[in-house]
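In this view, the complex is presented without one of its protein chains, the others remaining in place.
After this line comes subunit A, so read on.
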């Protein structure tokens, strides 16, 4: 081990350390090395062709975007897609309706019964519309729906009467 060799080694290691420190700060050599010792406006960059600089910055932005490093294998994809959190839960609140026997959810009205009532009310509404003729023509009295063979009672004295040509359905109680 000669003295000159040692000196060379120490100098090189010091320079390397310096460059590493500068790199850590963010001062990269590539901007500095081909440097011109010119003063004045010569060293300031000319502001020309904005599209070019924009394109450079656009590419620079892309350079630091997150991107997948490796393709996700089908095994990993299956683990994610099929874990119990993503599978459909079976519902435990389905029961048969006591009126019609179709299935219904416990906290929701039976769909079949609702549909049945909706159809009858649609027909009644159609008849009311026919009676009134034009829109916003309803009289300022109550309405009574009477089915086949029913007479208006004493309490229905001044009310508007809607006739339906069928037997009274069991679910539409009169009183």
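Definition applied: contacts are C-beta pairs under 8 Å (C-beta built on N, C-alpha and C of every residue); 3 or more make two chains touch, one makes a residue touch a chain; residues count from 1.
In this text, contacts and distances are computed from a predicted model.
**Q** Determine which name in "WD repeat-containing protein 46", "MAK16 protein", "Ribonuclease P protein subunit p20" or "Large ribosomal subunit protein uL22m" the UniProt entry assigns to the undisplayed chain of the complex.
**A** The chain we cannot see is recorded in UniProt as "Large ribosomal subunit protein uL22m".
**Q** Kindly state which of the options A:87, A:122, A:136 or A:157 is in contact with the chain not pictured.
**A** Of the listed residues, the one touching the omitted chain is A:87.
**Q** Touching the absent chain: which residues on subunit A qualify?
**A** Touch set of subunit A with respect to the missing chain: 81-82, 86-88, 90-91, 94, 103, 105.
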